[in-house]
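A protein chain is absent from this complex, but the other protein chains hold their places.
To keep things simple, chains are lettered A and B as they appear, and every chain counts its residues starting from 1.
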Amino acid sequence: MTLLIVSPILFPLLGMLINALFGQRMRERVVGWVASFAVIAAFAASVVLFVQLSQSHGEPLRLTLAPWITAGALNVAWGFLVDPLSAVMMLIVTGVGALIHIYSIGYMHGDPRFARYFVYLNLFVAAMLVLVMADNFLVLFVGWELVGLCSYLLIGFWFQDVKNAAAGRKAFVVNRIGDVGFVLGMLLIFATFGTLDFETVFAQVKVRGESLAAVASLITLLLFIGATGKSAQIPLFVWLPDAMAGPTPVSALIHAATMVTAGVYMMSRAHVLFELAPTTQALIALVGAITALVAGSSALRQVDIKKVLAYSTVSQLGFMVAAAGLGAYVAALFHLLTHAFFKALLFLGAGSVIHAMHAAHGDVDPQDMRAMGGLAKRMPFTFLTFVIGGLALAGLPPLAGFFSKDEVLLAAFADNPLVFVLLGITAAFTALYVGRQIVLVFLGEPRSANAAHAHESPAIMTMPLAVLALLTLAGGAINLPGGGWLHHWLEPVLHEAAKPLNVGLALVFTLIALGALALAWVWYRDAQRARLEVESALGRFLLSAWHIDAVYHATVLRAFYTLSTICSQLIDIGLIDAAVNAVGRSARAAADQLRAAQSGFVRNYGLLMFLGVIVLVVYFVVVR
Amino acid sequence: MNVADLETVLPFLLLATGGVALLLVDLAVPQARKSLTGWLAFVVALAAGVSALALVSGKTMKGFAGMVQADAFAYFADVLLCVVAALVILLSLRYHTARGLMRGEFYPLLLLSLSGMSLAVHAADLLVVFLAIELLSIPLYVLSGFARPRLESEEAALKYFLTGAFASGFLVYGVALIYGASGTTALGDLRAALLDNPALTSDALLMAGLALVMVGLLFKIAAVPFHFWAPDVYEGAPTTVTAFMATATKAAAFLALMRVVAGFAALSPSLAQPFEVADALRPMLALIAAITMIVGNVTALAQQNVKRMLAYSSIAHAGYALAGVASGDATAVLFYLAAYAFATLAAFVVLIAVGSTEGNEDHRYEAYAGLGRRAPLLGVIMALAMFSLIGIPPTAGFVGKYFLFRAVVASDLTWLAVIGVLTSALSAAFYLRVLMVLFMREPETAPEAEPAALAADAPRMVAAYVSAAAVLLIGVFPSAVLALLTGGELVALVR
Partner (left out) sequence: MRTDFAFVGVMIVSAALLMGVTLLAASFLRPKKPNTAKLSTYECGMETVGDTWVQFRVNYYILALVFVLFDIEAILLFPIAVAFNALPLFAVLNVVLFILVLLAALLYAWRKGALDWE
């Protein structure tokens, strides 16, 4: 039992170890399959745990591996917890993770650092599992930081290009800002409750109730700052679009399906705390909605196939965060789940396209949608799966995205008109940029030699697409409106009542989506428009995501650089270095003086010793 | 005297008889197989170490009419000394062949010197202290000159002998004066006499005697200003002997010094039990400690030769340990000495590996350029040693300094701890310079020694692993070592 609970973590670690030690000497296929089987085994273990959990009717499985920190009042153990919430997350992480591992075997074929890639990827899966299986805040934070590290390593995986390395660094630094909030939140939790254990903290919250309201507002605000970093919300979302510098499967796994949802997971896990702080919740809902709108609108004018999906991810994360802010955690997690399917599908499809564009000889940027077109005929399978994913993203029934997005909108409709309006507009934008992307990439005539000579990707890449497409088609079934399976499953953790289906609302949004798709067809059938629209002021504004990066550069970074310059030039070089150098020089001078006493003549030594004897005797006899 | 007395100095007896017997056995060993003598000496040293380890947690006993004392401190020091000596023997085998020093007398002399050290840590009487110091010194004089006919070695031996004789003179004269003033040379009786007769505490004759005895012991630990011999002797002596002197001699002399100081603890009337150092002696000890730390570390900065730098390093560390003596915490001092001994030994492993190759023995910094990359194992061991000597966690040196400075601060000598920390920071400059040369500098000429030759010797590798492991393990699990020191009953240095 003990081993079973941690085995989902151990398998990827084992795979990582094998590839790290022997990867250099093994053949590419072996490396890839070792890594993939490690994750498949983790998936199998997760399924077994899931079945056990359902047999015990949601009674959580716990395991304390070893004490970790025992310092005064602080007692933290390596404790793991499998409850309905973590079980769902484990299935997503290992399931989608396994598919992406297999896909990567094809995608990374021939890369000189093939083994290293899989080492990182396995480490990521293990770390993500630590994050979702933790039974206290500190172990969760360990996973939180480890996935951040893997993300950094994988974004900068092709570090020979300075741009990629810079993107990795940006992700790391921005995430660190969020982490400061998270750590402060943890400290405040410890100061308030005297423990970091989920169960104890939440039990205390229930007992102490309203008396904690003030401090809970602060704690949740700090935790939410952490979430804005990891889940790419305003103001810290700027790293995610740049993170597309990494290999595309990484974007699918880490920067769409799993890691970026850590913030949403964390908020659901700590929902007891968040429910005590209505102010924070309102703020969270608003931040989520605004992020959804800003990112959704930015996606409208992107020309890079992956950037569209990146902004889309930020936008969809905004949906989830808004749902969490509204207290609709089931909706948030449902959307997290379906999004993991269809966004991974879209990214892998985009990867397939890029792979094909890259393989075909030509001199254009293989990610520029303006150079594509007409790929539907050349890559029919990729096209088909991409359309399924795209329509799910646009929210058309009966695809998975329709149900989950509808639940989020429903929650907003009931509670917060402002958030509802923002999310509604975003939904329309979503369908529009999805349509634009499909039209630009797959329809029309090829606009470059690369596109003209593209070929369908190998089976090892298309098979995961097929599986994900099936999941996207059927995924909505796990939580049909009016209290589906997911609702019941999460009931022991989230205690949330299901809302009935609002047919009118669903119909309206379906029509909006269809209209937007039609509009996209009309506008972008002629690719000329896509080429021109980025030239306009609005186009530049949206292409650069509302100039937020530039604003950060002009304000925060400028101020920071000025401060750094003062510190380095004036204080460090002028004051500290000078003082240190002076000390060093005087020590050296003293050393030369002292060395002179070591003359090498025994007579001098004897004399000096004798002087010492005199001093000692005089001291002992007279002075003492 | 009876048989029970023999148990109180069992390691000493094993070492002394082993040393004498080995001298005769060696006569029958053919010149080509002198390493056999080395292995026999190794066995003797290990046996003595094991006997001490078996006795370490026993009761505190006195033997030979109160002349020697057997307690946890003494046996702990025995274990340390024997392990160090065993490792030095392992290091010697190849080194002596390469340097043409393969003479059988080396190992018996080493054992005899070791027996003197073992006696010194058990000494409970000033005469035994003197006897033991002579017994450990005289073989060392010979060993220093063992690289005959190399001039530096002979010069080292002569210098060591002359200054050593000078210091021994003070020591024995001091013992005479103390006997004259108090009528006893036993430290326990001395303590009782001081408690019974307050007039004695201000007796000039007694104090002059104490001063002279301290001179003799401070000379052995190379405290400033009695340190001048150390750099010349350490540099000139064969590197194996230097390693032995820098580690074992220091540990033995320190415990003897602490026992003498503890014998005079009653100089100041009121002190908590068990008291180990009189308030009256503390300022002088602290002053010498401070000067020793400063002179040792600062002078080391200007050295151009790794071996000589290590000599000054040993002076500096004597200063740290002396600060511990001033604080009166014998446990902290002994722990520190153990940590220091293994780190220094690890450093000497590298020096001896370099010295064991063909060609001239060259320990200038330039000669070490790029060595860390040619022989990574040696580089790593050197790095560990240097980190430990600076006092960087998780090495033994860090824990040692931590315990030491904590004791120093607890005894209201905060200023001394501050000097200690500052000089430790300064010491990083010359310790890290070694690593810089080892890893970041390219050799000017093509390296003579092949990496294979540097790492090939199995006994040396064992010594390397053991000392490096000790540096790490003591750093990570200090409680295991502390348990040896405090496992038995509460120990008083003098009773």
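The criterion applied here is as follows: a contact is a pair of C-beta atoms (placed from the backbone, for glycine too) under 8 Å apart; a residue touches a chain by one contact, two chains touch by 3 or more.
Please read these numbers as outputs of a predicted model, since none were measured by experiment.
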item	value
Contact list for the unshown chain, restricted to visible chains	B
Footprint left on subunit B by the chain that the document does not show	1-2, 20, 23-24, 27, 180-183
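We take it that only the chains that are shown with their structure count from here on.
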item	value
Residues of subunit B touching subunit A in the complex	158-159, 162-163, 166-167, 170, 204, 207-208, 210-212, 214-215, 219, 225-226, 228-229, 231-232, 280, 284, 295, 298-302, 426, 429
Subunit A - residues contacting subunit B, complex	584, 587-588, 590-592, 594-595, 597-598, 600, 602, 604-606, 608-609, 611-613, 616-617, 619-621, 624
